[in-house]
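This is the structure I want to talk about, given as structure tokens.
Note that one protein chain is taken out, while the other chains of the complex remain in position.
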Amino acid sequence: MVVIVKKKTRKDEKLEIIRAEDLWEPVGPTPMPDLADLRNWDMRLLKTYKPFYAPFCDLCCFCTYGKCDLTGEQGGACGIDMPTQQGRIVLLACCGGVAAHGAHGRHIIDYLIEKYGEDYKIDLGTQVAVEAPIIRTVLGLKPETLGDLKKAIEYVERGLIHLVSSLHTGQEGSDLDYESKALHAGMLDHVALEVTDIAQIVGFSFPTSIADTPLVDFGWGVVDKTKPVILCIGHNPATATSIIDYLNQNNLQDEVEVCGICCTALEVTRYSKAAKVIGPLSRQLFFVRSGVADVIVTEEQCIRADTSLEAKKAGSALIAASDKACYGLDNVTEKEADEIVKEMVEVGKQVLILVPEKAAEVAVKVAIKIARQREKELIEASQVPELVQECHNCRICDRNCPNLLPVGEAVEQAGKGNLEKLIEVFNKCLGCGKCEQDCPRNIPILKLMQAVASGETFKLRSGRGPIHDVEIRKVGAPIVLGTIPGVVAFVGCSNFPEEIDEVAEMMEEFARRKYIVVASGCAAMAAATKKDAEGKTIYEKYPPDFDAGGVLNVGSCVANSHIAGAAIKIANIFAALPLRANYEVIADYILNRVGACGVAWGAYSWKAAAIATGCNRWGIPVVVGPHSSKYRRLYLSRKEEDDWTVMDGRTRQLVDTQEPSPEHLINVVESKERAIVTIAKLCIRKNDTPQGRQIKLNHYIALHKQYLGTLPDDLHLFIRRTTDIPIFFKKEVMEYLQKVGWKEKPVLTLPTLIGTYPSKVPLEAVIH
Amino acid sequence: MSIPYHYVNVPTGFKTARIIEDASEYAHLIKRARRPLLLLGPLTLRISLNGRLLMEYGVDIAKAANIPVCATAHTKKKLLELGVTPESTYDIIEIINHLKDKEWRGVKKEGNHDLVMFLGFRTDLGQQGLSTLKHFAPHLRTMTLCKYYYPNAAYSLPNLKDDKWGEFLENLIANLKEKGV
Partner (left out) sequence: MAGMFPVDVGPQYEGEAIRKADFYVEFGGPDVKSKFELVTLKTMNEVEHEKIEVVGPDIPELTEGGSYPLGILIDVAGSEIEKEMEPVFERRIHLYANYIEGFWHMAQRNDIWMRLHKNSYKKGLNSLKEIGKILIFLYTSEIPIIEKISTTFITDEKKVEEFLPKALEVYKARDERLKGIREEDVEEFYSCSLCQSFAPTHICIATPERVANCGAINWFDGRAAYKLDPEGPVQEVKKGECLDPIRGEYSGCNELAVVKSLRSYDRVYLHSAFEHPHTSCGCFQAICFYIPEADAFGIVHRDFVGNTVMDVPFSTMAGQTSGGRQVEGSLGIALEYLRSPKFLQADGGLYRVVWMPKEIKERYKEATPQDLYDKIATEEDVTNADELVDFLKRVGHPWVKGEVELPV
């Protein structure tokens, strides 16, 4: 008998993984896309939004043929040129981001599957039926269990190895193709984000399907210093939630303070509203040095590499709880908890414990024991002059500061008893400590700041997870008819150029103008640093609904998936476009028709680079602050020179709209004033109805006048017919249009890039 | 070897700026240029020298040598108050994006610029922008007017204290006003 075994192709494998036979939607053209599957879409994006490179370093030092200075016409010994090398480094950063988010996700999935099993069901509550818009679109899988989430992470891991491989010497030779891979990495990153946050919500019972999540306490002064204090730093909530559990189980919840820095803080406050948020990354060193924490528990990502040293200096105990950051400490995971406690309390040993529950138990016990023995004294204003006595104004601190702050002057003035400048510097301080590192007189600058840092409590909205399907349905009409001028998301790290509360100011500007304002991560925390005249933060002032004038915190950085997810859900729930394995159509829809804009004012990390690049592939533009010029690459158009032709899906004709909307995919802006104006402009889309365009232009014009003093210099590019002109400015604008010789332009209802480049996707797919 | 004032701007390759301390030499370079362009950054709104806003020095330089101005960030408003209408309001990255294209027609549509001057930007952002032009705009030269050494510029001042800097700028303006190259 002859047995014919049918060969299984890679495509068959994919269809099996995504359960293609389960027809919740037909499977689109690109299930689980590989590196080159969406390349044509990338190239189309890059044609309009060309890579702009600002090399951070002239050299390539990646292999032993180097170092190679790539300036001018010189190439590297391997033949690489400067633009390609920059693209390569950008991809490296994005891969690092994918790995960070993906590994965090993998950790959580493995941990939860061990606890609950692969068949543990995903349920995000009654308000979220489209549970995983990103996984549905990218993979074509509707995840129902933790096991399904594991499949998604495996897909990410598989793609990552290929991407990292292309970084090797003698791989990619085109900057555009490195960018295409970076965009692919960004897409994988978003899958990893979604996997992680869904797993966390489901595994740790974080709030979901609730908009009105509790307001929690934020600020370095919110901690009750008279109690034992445990500080969690990092991004993985397994340990932090275990600490909360341990306290609750042993009735110690009122006895011990649990606080967090960075994403862990946002996660643990989704788990327990008694936990406190100290602040974003920029407050890490400051708080550690204050010695307020009795026990510091670190897991992974964005933790200072010298935490072990700093903890010792401050007299705080240290438990490292992740294999990503072991600090050279002994791995005592196998030892008995009480034995570990003894060593830590009696001889001050710092340890590595890789089981969250054990780390939690040890942390609590040690905290209670050593808190009794520790003095927690903070520097007061009166002590400052003495501490500053030795300063001889060499200004080496100024020169070391990565935020270019006048630290020396602030210290000098503080020595004379005038603390004004020191307060200003503290509000802009990134908390790196470089000012102190080289100080020849060892002035304890970060400690001095304790005297001026406001110990006030601010209210921060705890993370709420995904946007609700019902919310999406409700805002669909207002977005179309124009009462909602856009969705603006403030995300990313705290490497801010100026005061930490600039983010709060920018958010307020858009909330009061009835945009939908969303925040996440360190930016969500920075948003809580400003109080109005009535003492309210932006979260207390505006409702937490995904609606006009609403201000939401989706959660930690992995919750950024819900922001892209919201844009995807608009395409699906409101416009009834199928998601399944349909990336190109959905991204095309978002680019052309969803007025959303991301703002990463203080991005610093590789993770942020991956998230932003992932947003770009979806068609969401991002504005970044000046430090982000150091990422080396932006995606910019030149509005008046470039081609803004799109396909009109209704008439099937190409139309030259001459309208740069959005103008850039990622752009560096130096000042918050210019950022605000740019954000308003970046929410304009080609399919705006006349009412919608009026409202958007009303804000763009009003803001431009307020901050730059005149009508926008490119206004004529955004007016298609006179019905686009906002009523209030109509007379002025009509005069201006006449002056510049403006001519009417077509109004499109179905603008699409499909049909303007080679693609497997038929034009019909855009209309469904 | 000169060290930038802000250590984050440490040079990383062979090609670094020519440091010029003599205002008349700066003036000569500016007058020799066929189509200079002055970029004003937001720090011109915040820095004062001898009781005058840095932006006013920028305006004087532009007027003395008839140099078109690109008002980046939100500098346009103050510039208008000082009676100057900038030829462009592209933001810093946007203007650099245009400048690096040899074929671009420039802010006055007369042809791209051959000397680009920077005044009033944060040094880290300035250094990055200058990097783009250093590597990708061989058709032009860059010149910085702030009191910091910018390794990525073509021509840069050394690190200066405020008094010397103010002196330099005044001398530069005086030199520019003189007839002849």
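In order of appearance the chains are A and B, and numbering begins at 1 in each one.
Keep in mind that, in the parts below, a contact is a pair of C-beta atoms (placed from the backbone, for glycine too) under 8 Å apart; a residue touches a chain by one contact, two chains touch by 3 or more.
As the structure is a computational prediction, the values presented were derived from the model and not from experiment.
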item	value
Contact list for the unshown chain, restricted to visible chains	A
Among A:428, A:459 or A:699, residue touching the chain not depicted	A:699
Of A:164, A:252, A:423 or A:470, the residue in touch with the unshown chain	A:470
Hidden partner chain, residues of subunit A it touches	469-470, 473-474, 476-477, 480-481, 483, 512-514, 548-549, 573-576, 593, 649-650, 687-691, 694-695, 698-699, 702, 705-706, 721, 723, 726-731, 749-750, 767-768
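The criterion applied here is as follows: only the chains that are shown with their structure count from here on.
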item	value
List of subunit A residues in touch with subunit B within their complex	52-59, 69-72, 82-83, 398-402, 404, 497, 626-627, 629-630, 634, 636, 638, 641, 667-671, 673-674, 677-678, 707-710, 713
In the complex, subunit B residues that touch subunit A	5-8, 12-15, 41-42, 72-74, 76-77, 80-81, 89, 91-94, 97-98, 101, 104, 121-125, 128-129, 131-132, 134-136, 138
